[in-house]
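Removed: one protein chain of the complex. Kept in place: all other protein chains.
By written order: A, B and C. Residues from 1 in each chain.
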């Protein structure tokens, strides 16, 4: 396929990590569209220096006022991670959606910058086989229906790493030493998780090599003694660790430290991508794994059964929407409205035990507890519950089954 | 409440563990209803000697031919545990339903015995506050709509342990030494799990004391080296461990041994009972926890996304039905039909790592794998997937969001 | 069963229609509990004179300030009927929930009166076989967990109509002439619908006799010419008919008139009661039937597909919750939050054709329409939609099916 005949574009906002791929994209966009490219680099707590991105952008001629490096960490945790965690969503039963939940925020900020600068296009470095292109672009289109979207990986002819490197060399784009050869796998990182996939991970029968992990110690190397922590919740969100109040991002970072130390949150998964194929990934979600269980723990005590079971029924769909990139969709917002409605009294303290790769809730308490020792006790309950009520309860629950049994079984 | 004016009953089949409570019930039924009581003791792999139950029944005058001690272990795993596991059901996101899944089988066998002997009533030892009374009785009524059900705990006036012990002493019922005083908690066990609740567990803030656990070593005492095993599946069910074929019950027992050794499957839970209250329980499901994850592992590779996501959406309802006692209901059977339809090609081998309380899938392979390295690869895929298709895919998925955005956001 | 040994009750608020049954209940409560009874009669647009209820209450010694006759029509439609209609809920696919939706409001007002007067008990005239007892009492308990509930039909020994009439005669309770004999069926009415059941309706093979209908003309007797009307909506609720703005209750009344005239909204149904049995009822919901379709009509134009399909998936559960009496439950409120979130732009005008028992949407328009002639047109769309996008869309939707087909079909 030839390079596309470019529509006339005036200004493009590029999601720019500063790595080799997005550097090549930056240059390619400038050349192909002969227009200004604005770079946007989001600090989502991925744990990398971001200033080098600025230097690279400058080097490639991006105007100073067109280089955006924004610290979105608090917004990320407060407005994306926490709302998602309120749902207890797990994609395909296991995955905490660490990459999926970051994309809409990046897209939103890109669109804000595009609006601010009057840019008519946005671009990203996601490939044509993955979910991220979908998540970015559904975000763009949902927020700015008439924006022009440029996805170089689907458009250019740099279809092999060799060609990419040639292009970089030809245009004096600095190539990190370790990118000359083939990287043994590909990663994405933010404060919630690091994901790795590709190459050495492609055979789902092979165990993930130890060098792939970057956010957690090997459980075998974790401390030999368990550690206990508490997490406090208010209105469904974490607010303190060990009694110390902290902001959303600080709280997640703190849990990440605990998780890293105890080897918590590793997941080896074969998952179904929205684009229709199965892929194998390795995820590390240290703090998120602790947080997810802690949230379930406080809900156990404070959430009514009707609310809890409805949430459990809605969670797979909610997870799928986020995974597929439909954060900015009416149906995700509707589910969020339902979920958030349930969280007002989800408050109290959860106590957790961390030990060599596992995390367990070992205690929970709340001023809003719905647990009643008086009702549940094996001891005399002083009339709090009349056991004879159970007879009628069972009889009427059984009635339809008895009528059915009389028809079918006798 | 006075003892009920008994309807005229001819013969009662009692679910009889041989413990103090069901021994008192046996005597109380004989006295109250002045009729023959048949005892039925199920071997579900609870790990207790069952012959003492025979001796006790004899001692209380039950006829030899009216004492039933049946080994139901294979039926339990094959026809109840495995079908349930095919669904990946977790009650309230975490609980593997170990007690719930045993009750329908006990009820079914009781009804079979009742039919065989012309008994007109059945009885059980579950209390009036719990779920088990519901599960037993929905089973009874579903299978034998006109059976008379006697639930002594809801009917008699032995409302305290002191009165129970007095009744036992008065009727020469042997009282195990440790039952004289209050037991510090109450348990239920079968091959899938042991549950504990009550008394020392009643404050959900207090950590479960170590002496409550009986099926698993403390993870801190588990081996310092991880152990790897494989589980083979055919048509959605486990058939071999480490390549050695075995029957369902043997397979689960074998996984229980691995789980016990590595401290796997402990769960401290506050859950919502069907009768409307919250309770706090401690569960040990060593083999079941491994099996559950292994089953997910093989499904990841062999189940289509549409099937997998539908299963995930149905699972909370399926779990609720089993928890609430609706095993013998049309809706559980309908869900089972859907689930079973998906399992034909769920076959292959899962490799798991067991280490100090945690279990992880580290590899999976299958002759029916839907995973295609050729399609997913980061390398050149030789045309297996056309990245440009993604553009149209995204465009049409975005269309409704763009139309919406034009209306609402611009 | 003997009359229950009454707990000491000080004051009871009775849901009082003024009919024979609740008159007998009023007297029975006064006698049995030896306490003041407060009567509450709700005007829900049932189309009956309510002042006779006042006279009867006086006659039986209820204090003037303890006789409550409240016009709840606007509250009923605005806060109960309309929110429910936003969901498009149909119980068992067909029933518009006319009785179910009235009960929570009656219960709420009873509890308010009980609070205001310091009453410690509430009572109602629903029988022990129906759904209404459940709906009333779940309302009472949800709003006032420690209220005492008295359900005479489940407690007294007036178990036949003969005994009831004897009791009435003995206590000088006026007996309407037509109540001496057996009424041929039983009814409930409010502004949304009239339901009839029992006796002549008990055989589900027999066609409902014409004299059972009271709210609609027989379609055969309806006008021979169709009539067209428009309904305007704002934020999901009806606000005007034929361009004339009106209050919720007036709007529903107006639609009732149209429905009555054209014989719209009759339903003969065999339904499943929450208490476990099937019953056969006849419903007339003239205005509600028109409104339901009109609401669907305006949603077709203004609701995004994702929102619409999510609503359709949630509707059966929402309908079941209302039918079963769980209006005041967290899960109904959660669903309502999701539904209401979708309704902000559900606004515009629907045109309907009414003719001899049927109602059809024949046109709809809206300032918030998401329908785009430009996109959908068979004519040249000037680039609004690129047909080639569909190729990629289909290819990626098909990918998993192709991988599956390669495994299973070839």
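Convention: a contact is a pair of C-beta atoms (placed from the backbone, for glycine too) under 8 Å apart; a residue touches a chain by one contact, two chains touch by 3 or more.
No experiment lies behind these values; they were computed from the predicted model shown.
For the chain that does not appear, the touching partners among the shown chains are A, B, C.
Interface note for the absent chain: among B:307, B:322, B:347 or B:391, the touching residue is B:307. Contact with the omitted chain, checked across A:115, A:163 or A:388, is made by A:388.
Although one chain is not displayed, subunit A still touches it through residues 304-306, 345, 368-370, 372, 375, 385-386, 388-393, 395-397, 399-401, 403-404, 407-408. In the full complex, subunit C contacts the hidden chain through residues 1, 88, 92-94, 127-129, 133-134, 137-138, 141-146, 151, 153-154, 159-160, 186, 198-199, 202-208, 219-220, 224-226, 266-272, 275-280, 296-297, 300-301, 305, 308-309, 312-313, 315-317, 320, 326, 328-330, 351, 353, 355-358, 360-365, 369-373, 375-378, 380, 385, 387-388, 390-391, 393-394, 397-398, 401-406, 409-410. What subunit B contributes to its contact with the hidden chain is residues 272, 275-278, 303-304, 306-307, 309-311, 317, 326, 329-331, 333-335, 337-342, 396-400, 403.
We adopt the following convention: only the chains that are shown with their structure count from here on.
One finds 42 Å separating the Cα centroids of subunit A and subunit C.
Per-chain CA centroids place subunit B at a distance of 40 Å from subunit C. Distance between subunit A and subunit B, defined via averaged C-alpha coordinates, is recorded as 32 Å.
Touching of two or more other chains is recorded for residues 272, 275-278, 309, 317, 329-330, 397-398, 403 of subunit A.
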